Structure formats: C-alpha cells, structure tokens
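Encoded as structure tokens, here's the structure I'll be asking about.
A single protein chain has been omitted; all remaining protein chains appear in their positions.
Note that the chains take the letters A and B in the order they are written out, and that residue 1 is the start of every chain.
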Amino acid sequence: MGEKKRIELDYSKIESDRMRLNVGPQHPSTHGVLRLEVELDGEIVTEVVPHIGYLHRCFEKHAEKMTYPQVIPYIDRMDYVTSMNNELPYVMAIEKMLGIEVPEKVQYIRVIMCELNRIASHQIAVATFGLDAGAFTPFLYFFRDREYILAIFEKASGARLLFNYFWIGGLAADVHPTFKEDVLAIVKQVRKTNKEIEDLLIYNKIFIERTANVGILPPDVAINYACSGPVLRGSGVKFDLRKNEPYSIYDRFDFDIPVGMGEVGTVGDCWDRNIVRMREMEQSCRIIEQAIEQMPNEGDVQEKLPKKIKPPKGDIYMRAENPKGDLGFYIVSNGTDKPERVKARGTSFVNLSVLPEISKGYMFADLILILGSIDIVLGEVDR
Amino acid sequence: MLEYIKNVWLGFWTVIVGMKITFTHLFEKKVTVQYPDDRYPIPPNARNKLHLEPTLCNGCTSCARICPVNCIKVETLRVVPDDPEQPMIADGTKRKLWVPVYDIDFAKCCFCGLCTTVCPTFAIKHTVEFEYSTYSRDDLYVRFSDMSPEKVAEKKKMLEEFQAKEKAAKAEAARKAAEEKSKAEAQAKAESSPVTESKESN
Partner (left out) sequence: METTNFVYNLIPNETIAIIVISVIPLIFLIVYALLAILGELKISAWIQERLGPMRTGPWGILQPIAEVVKLIQKEDLTPDSANKPLFNLAPYIIFMGAYASFAVIPFSRYFVPSGINIGLFYIFAVGSIAVIGIVMGGWASNNKYSLLGAMRSVAQIISYEIPGAMAILSVAVLASSLDLEKINIAQEGGIWNWFIFGGQGSWSKIWVFPFTLVLSLIYLVASLAETNRTPFDIPEGESELVAGYHTEYSGMKFAMFFFAEYANMFVVAAVLTITFFGGWNSPFGNFMQGPGWDVFWFISKAFFFVILQIWLRWTLPRLRVDQLMYVGWKVLLPFSFICFLFISLFKMIN
C-alpha cells in the first residue's frame, strides 16, 4: 500500500491551530505511568515532551544505606520484567571488586537464566507492540509461553518476577533436578510460538503497513543518543556487549547478532526494531541449548564468602547486555559493608530520550507504535 | 501497477493466513486455570508469606538487620540463669534470649528471602501461602511471638530483678573493688610514704 513519508509542514505558510494532548499517565499504551505531552496538528504529531518520574523510588539513594547483598532486591525492581539480567552486572561488579571467581556451574546457570529472561522480556515487548497495533491475540499467546518460563524461575528461585537469585559469589539456590529438560521443552515451545506469531502478526500486511517506514531512527542519531540494545541494532548497528565485550562466559557460545536490515521498509523503522527482538529470541534459544549441553551437573553454587561483604576501597563500572540494551552499574566502595554510591545507567531511560527526536511528523497512532517499539519499562526509567 | 496488485493480494492473503491460525487455536486445549477451584502447582521453595517458628527462634535479630525494607521488628529479653522454666530452643541448644516481640509487617515485606538465608536456626521460612489479602492494612501486621503478655511481664520482672541483683552485685563488686583498690592504694601509700617522706625530706 502507500509508502508513508514523514510529513513536513511549513508553518510559515499554513495557519492552523495546534492541539495539546495529554497522553498519560493513565493511558492504555504508555506502558506504565509515563506522561507524554503531545502537540498535534490534526492527527500529525509536531512535538512530544515525555514527563517522567511518576515511579521514582530513590533506588540510588536507598542503595547508599544498604549493605551490598541488600541492594539486590532493589535492583530486581528496576526493570521488573528482566530481573535476572539486572542482577548480573551488579553481582559481577562486586565479584570483580572482591576478586573472586564464581564456580563454573554458576556461570552456566546465570547465562541460561539471563537468556530465558531475555526471551521473556522480548516476548512482552513484541506482545505489547502488537497490542499497540491493535492485535490482541498474539499478546496472549506470548503471555501463555512466558508463564512457562516464569514457572522455571519459580522452581529455581522461589519467585516469579523479582527473583533475588544471583548473589554475590554465586546463586541463592541450586536449580531443581529437572531443570535441563524443562528448559529444553521451553526452547521448543518458544520456537513454535515464534513461528506462529510471524505468520499471525509480524508478516501480516496490515502490521507491516503500520510499522514499516514509521519512526525511522538513523544509525547516527541512535549512536548520538546512546541508544543500545534492539533500538540500536534495529538501526543496523551491529553492537552487542555479549559479542563486543564478552562478559561472564558469553565468549564460549556461538550466536549471531541480528540487526535491522530494512526488509520491508527503511532501516531503523519500528518493524526492524521489532524483528530484531523476534530474532534475538531465536539466538537466545541457541545459547541456551549450547549452555545446557556444556553445563556441569555437579558443583557448588555458592562461593565461600565472609559474612560481611566489604569490597576494597575504589570504584568500578560494570555493564552487561540487558534485553533492553546496555545496563551499567557504577559502584563506589569506601571499604565498609555499604556502598558509597551506586549509579545505574538505565537502559530504558536512555532509549526513551530518543522518542521526541524520531516521532515528529508522524501520525498520532504512529507515536504510540514508536513508543511501543522502543520498549521501555517505567520502573527503570524512573528508578 | 504490479506492485499494487501484489500488495492487495498480500493484504488479502495474510489475513487468510492469520484467520487460519486463529481458527486452529479455537479448538486447542485451553490453558486457563480456574483459580479457586483448580490451582497452579506452587513449588515448595516458593517465596510467599513468611512464617516464624517461635520455638526455634533464638532471637539473634540477624533477620531484622538484613531486611532491606525493615519490615521485621524483634525485641529480646535475656534469659536469667535462675529461670525456673526449661529454657531450651527446639533444636536443643540452650535459650539465651526470650523473644517477646517478633512482628512482621507484610505490607512492607518484599519477599526477597534474605531473612530466611541468614537465620541460623531456620526459624523464619517462606511458606507457599499467598492468599492473605485483608481489608485493613493493620491485619497485615502479624505478631509471631508465642509469649503471652503475662509471661512477658513476668520475664521482664525477672530480668529486672536479676539485673537489679546483678547491678547490686556489680555495685557491690565495684564497691568492693574500689574498697580494695583504695585499701591497696592506702596500703601502697602507707608502704611508699616513707619513701616519699624521705624524698620530701631530701
């Protein structure tokens, strides 16, 4: 159907009244309590101002009053759909400061859990993106599958969403005996559903028309705004911390970095960001399969640590690839059992900053889709 | 033109494909769990409502200290040596502290599980119970201590008496010590006085 172009209006020649519309904080598709102040010219968006802070919980200030293990439950609550991935850079940072090596088995379990959580997070992202486009059914197919993944997390850690599973020096508990079979069954199910969703939603003509050539984010703009994760890769930039700066044991696995190629529209449009997530799920499945194969069965899951964890004086910056992008923790230690400062580089926060730049000139319905394609979690935007 | 026909055909065809998929799902097995009747199996290690076994708790307060949200409140009383009751904890060790107050505010609890891992006697545990919603926030403030107020008062009195006794004993001891000290000092003085005197005489 019609090729959608960004509509540029010359306001020196046209006289028209513009309407200010307040989208949110209570709106079905702002993905949480985000408020967008939108200026509309008819249906065309001329200005977007995101207002954030409705979910601010003082995470960084709290962390200064907490001991190192106590901070982990707060980190879970930053980006509450990818708790496992949030914990990883933090515990890796403390472990690096303490100079300890975690056991081999722990490394594998961490990778498997992170990748499972990546799948779960991308499932939510694609599902809600479909919901923004008006397709309700794929949303529930994804949530059905996500439930199986959460069941694994629950069996291992005891919690379904906020795990507190990765501890400094190891894990909270060992995985259950049928862990490997359960995970492989899930991988199979994820692949089956993804195939179905591709037919039902991703390659549906209406969906392509809605998302292709919409919200184009050029690679240079993406880099200038420090975007990361699928938002950056959707613009065709091949950057993934798991490959570019391998942490944990990611250098042992064979996987690809999917990037947006503009198959149905322009490189960096909403469809590209979305398909990157779909393909990353497949890559995560590959990593999980390899990790399950290599994972040692025997072994301790917790390194012996002193009762009070006191990293030596100094600071550290550790980052890891979150499903939403590059999540970093800057931790300053003053030698006591409480951190002097914990600064988080929130992925969603940084990615959200690009929204006003890429949504001008599109229609109001597109704005919702662009916001959905950036995939923010307000818990992390506000912290 | 060809592009146009192709697009129209694709629009039609992908709708048919989508409808085929949803049609097959019409007859698939449903995944809904009819919640209060059927239940989703909860693993035994699930982290839901906390439960304290008062007979096991030795009152070390490490749970209260590790809690990131300060939802546990513990107060302890020392067990006096001449307590007539058998001061034993269920795990067989001797009880050193009574726990008259052990309150958990479930409105605050974040179910992180840190308290259960630091407990030396495995007294505090997460249970699989998750249905404890109440109409009032006050009902979420749960007191776990098994000591009756009378018992607490009794133990408090006992401790106070003991402390008073101890204090008296201490005071006595201190007095004695002071006395002895002063005596010793006096003695020392007496012993050393000739020297000083001799010194002074110098």
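Observations, loosely collected:
Assume a residue touches a chain if its C-beta (ideal position, glycine included) is under 8 Å from a C-beta of that chain, and two chains touch if they have at least 3 such contacts.
Owing to the predicted nature of the structure, the values given are computational and were not obtained by experimental measurement.
Contact with the undisplayed chain is limited, among A:130, A:230, A:328 or A:346, to A:130.
Although one chain is not displayed, its contacts with chain A can still be listed: residues 1-2, 4, 19, 21, 27-29, 43, 130-137, 140-141, 144, 200-201, 204, 206-207, 209-210, 363-366, 368.
Mapped onto chain B, the footprint of the missing chain covers residues 8, 11, 15, 18-19, 21-23, 25-32, 34.
Keep this in mind: only the chains that are shown with their structure count from here on.
Inter-chain spacing, taken between the CA centroids of chain A and chain B, is 34 Å. Contact residues of chain A toward chain B in the complex are 1, 66-67, 69-74, 76-77, 137, 141, 144, 147, 154-155, 157-159, 162, 164, 172-173, 176, 196, 199-201, 203-206.
Considering their complex, residues 7, 10-11, 13-15, 17-18, 21-22, 25, 31, 42-43, 45-47, 66, 68, 110-114, 117, 126 of chain B touch chain A.
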